[in-house]
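Handing you this structure, nothing more for now.
Of the protein chains in this complex, one is absent; all others appear in place.
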Amino acid sequence: MIAQFPALQVVIPLLGAPLCIILRRGALPWLIALLVSWAALAMAATLLSQVADGEIISYALGGWLAPLGIEYRIDTLNAFMLLLVAGTSSAVLPFAYKSVAKEIPQDRHYLFYSGFLLMLTGLLGMAITGDAFNVFVFIEISSLSSYAMIAMGRDRRALSAAFTYLVMGTVGATFFLIGVGLIYAVTGTLNMADLAERLPPLYQSRTVLAAFAFISVGILLKLALFPLHLWLPNAYTYAPSVVTAFLAATATKVAIYLLLRFGYTVFGAEFVFNIVPASEVLLTLALAGVIIASFVAIFQSDVKRLLAYSSVAQIGYIILGISYANVTGLTASIVHIFNHAVTKGALFLVMGCVAYAAGACRLESFAGLGKRMPLTMAAFVIAGLSLIGVPLTAGFISKWYLVLGAMEKGWWPVAAVILATSLLAAVYVWRVVEIAYFRDAPADAPPLSDPPLALLVPTWVLTGACVYFGIETSLSLGFAEQAAIQLMGGG
Amino acid sequence: MEKHWLVRPKTIRLLWIVMLGVLAVTVLLQLGIEIHGEFHIDETFGFGAWYGLGTCAVMVIGAKILGAVIKRKDTYYD
Partner (left out) sequence: MISGLPPGLILIAGAVAIPFVGPTIRKGLVLALPVLTLALIWGTGIDAGTVWSAPFMGYAVSPVRYAPTGMLFATVFSIMAFGGALFALRSARPSEMAAAFLYAGSAIGVVFAGDLITLFVFWEIMAIGSTMVVWNGSSDAARRAGLRYALIHFFGGIVLMIGLIGHIEATGSITFDVMQADAWPRWLILAGFLINAGAWPLSSWIPDAYPEASPAGMVFLSAFTTKTAVFVLLVGFPGTQALIYVGLFMIFYGIIYALLENDMRRILAYSIVNQVGFMVVGIGIGTEMALNGAAAHAFAHIIYKGLLLMSAGSVLYMTGKRKCSDLGGLFQSMPITATCGIIGALAISAFPLTSGFISKSMINQSAADQHMMVVWLLLTAASAGVFLHAGIKFPWFVFFQKDSGLRPPDPPWNMRAAMIFFAALCLLIGVFPQPLYALLPAPVAFVPYTGAHVVGQLQLLLFSGLAFFLLLPLMKRTLTVSLDVDWLYRRAAPAVIAWIARDLRELSDGVLGGTRAQVGSIIDSMAHYHGPAGLLARTLPTGRTVFWVLVILAAFLVFNFS
């Protein structure tokens, strides 16, 4: 049974989606999605424990052996991403029950949960497959379903946000496909491990160079690296609360995983950092993204949008770590993928709570919430501290390693930028806190209180995780380091 | 209402006299107690007295001069 987990990891959510449509009555779709997600989490945890000692699982789908068949190949990084994706969906789905009931018409609930499971399938598939074309298939599954999910937002602007995302996402996926096509043309294989062996002799080939350019630009668009982030703010702002929390925590992160996988495993660090100037390009874009997106976040008037821009900045931090091209920087990036997912997940669930109670996440509607929704806003403050990177929160761990990696390179101005921009994060978090705690609600404001436990508990689970992973780092940091060493070819 | 005894002019005059007496005693005490300084200056007679008086005057006047430059109305930052 356990031997079949790699396949079941993807197949179960995939089968759950139509099941939601068949059993569409009442709370059943939600229950199916929840159980599927928890099952996926259990399987991801099992897989992670199997690769914890550095072993790599290779699974031939349908019994067709690689390189002809599709291989699912799980090392520490894959398993870590599977855990992240399944863990996030397992944490937000309990939240979804009440939140979706409030935000989406009853007759479309089954579609929502079915789409959610497809999104989950796509992301899990991207994280698990060892086949380059198969990656494209899963990108499309997850993208198409997420366009639909975003369009379900209450605001009419959700439609245009989803459309913009669709256009840009399709551009990205197409570029990716062009790149994969090019390397297939020169190597005749789509299996990643196989590609890794066949590509080195072809490093000077123009086709391979072009393929790398297409693949990386396609992925950079999917992971919303500045200035290719323009689809992200509207998508996050207008999507239903649950979708935003799930996408923010996972979708861009899995795209970053793809960047790592193609950069280090398929093309190889030697090619990426010595032949192609990836380090310089990534460093420039990451720094620009961190600084500009942080400033932009400060001036937002909608808190969901503020957090969306903050995500663009945080993606910049992750890419920054990759650009160091050393183990510490890579560890920082991977651990920040995890820590930021937990933090942003918590923050967007808080937004879900506020949207549930107050109906909107505009800055002015936060006035007086510190008193009126004390538990919700306390979660915001704690997760906000993690976003800033205060000690004993998850964000601090990432910040420490990002700075440490920069120091190892001797890039102390970069270290200064990292810490100075965390001051900007403090400013945009502060803007919300100030209004919530120091400004009184207008006299004619309707009475508000904390949302029901069904929303508060998941929010606080993720908020607690922000603190837990700031103290107990052996899971997050331990696996991140192991994954980084494996990627760098040391394991 | 009668003034508190401590702030009547008569008491204040008395306090001044007592205080000047105490000052004289502390200086005169040095006749009986030998002070071993590390430097020469601190072995001069009544060092604490003249040094304290002098440096305090310098500090007060210095503050006054600096104050002329840096003092602003207390609503300055409002």
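Letters A and B mark the chains as written, and numbering starts fresh at 1 in each.
Note that in this section a contact is a pair of C-beta atoms (placed from the backbone, for glycine too) under 8 Å apart; a residue touches a chain by one contact, two chains touch by 3 or more.
Remember, it's a predicted structure, so these values are computed and weren't measured experimentally.
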Report summary line: Checked against the full complex, the residue among A:292, A:454 or A:488 that touches the missing chain is A:292
Report summary line: Had the left-out chain been drawn, it would touch subunit B at residues 4, 6-7, 19, 22-23, 26-27, 29-30, 33-39, 41-42, 46-53, 55-57, 59-64, 66-67, 70-74, 76-77
Query raised in the report: Of the residues in subunit A, which ones touch the absent chain?
Result: 160, 164, 167-168, 171, 175, 206, 209-210, 212-214, 216-217, 220-221, 227-228, 230-231, 233-234, 276-277, 281, 285, 292, 295-296, 298-302, 305, 309, 385, 390-392, 397, 400-401, 403-404, 407-408, 412, 415-416, 419-420, 422-423, 426, 430, 434, 438, 471, 473-474, 477, 481
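As a convention for this text, only the chains that are shown with their structure count from here on.
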Report summary line: Here the gap between subunit A and subunit B, centre to centre from mean Cα coordinates and rounded to Å, is 69
